[in-house]
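A single protein chain has been omitted; all remaining protein chains appear in their positions.
For chain A:
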Amino acid sequence: MDTCPSIKNILLLDSEGKRVAVKYYSNDWPTNSAKEAFEKAVFTKTQKTNARTEAEIAMLEGNVIVYKFVQDLHFFVTGGEDENELILATVLQGFFDAVGLLLRGNVDKKEALENLDLILLCLDEIVDGGYATCYSFILLINFDC
């Protein structure tokens, strides 16, 4: 097991599985089509589940994925098979809360696209290179907003 917790990607998709904003930190999906195929698989697998009150969890292609939905937005965080599920869930919650604050509670696709700059900055600061997780998601909440 890798001793440093690591996040493989963070995905923000819409209710049809299309990208709103995504960030990949690992090289498991080297091409854009590989990334899109993964996003499609994740979306299809989780689509029918109810992840609106509590974060849900699933395994796919040897990865652990935690996810949460709100309005027409689907939030995903992917980690390796051996990753501590609760750390992944903390990252997801951090991202989720940060987006909620940045969009001032109006969390839906339209608001997210209109404030895409904020979302992208948030993705950049939550995880740095996948290596050191949670680079500043705590900061985003404590510091930024």
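Note that a contact is a pair of C-beta atoms (placed from the backbone, for glycine too) under 8 Å apart; a residue touches a chain by one contact, two chains touch by 3 or more; residues count from 1.
Just so we're on the same page, contacts and distances are computed from a predicted model.
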Options "Anp1-domain-containing protein", "Cell cycle checkpoint control protein RAD9A", "Coatomer subunit gamma" or "Protein transport protein Sec24-like": UniProt name of the undisplayed chain | "Coatomer subunit gamma"
Extract the touching residues of chain A with respect to the undisplayed chain.
-> 1, 3-5, 19, 21-22, 32, 35-36, 49-50, 54-59, 66, 84-90, 102, 104, 110, 113-118, 120-121, 124-125, 128-129, 131-136, 138-139, 143-145
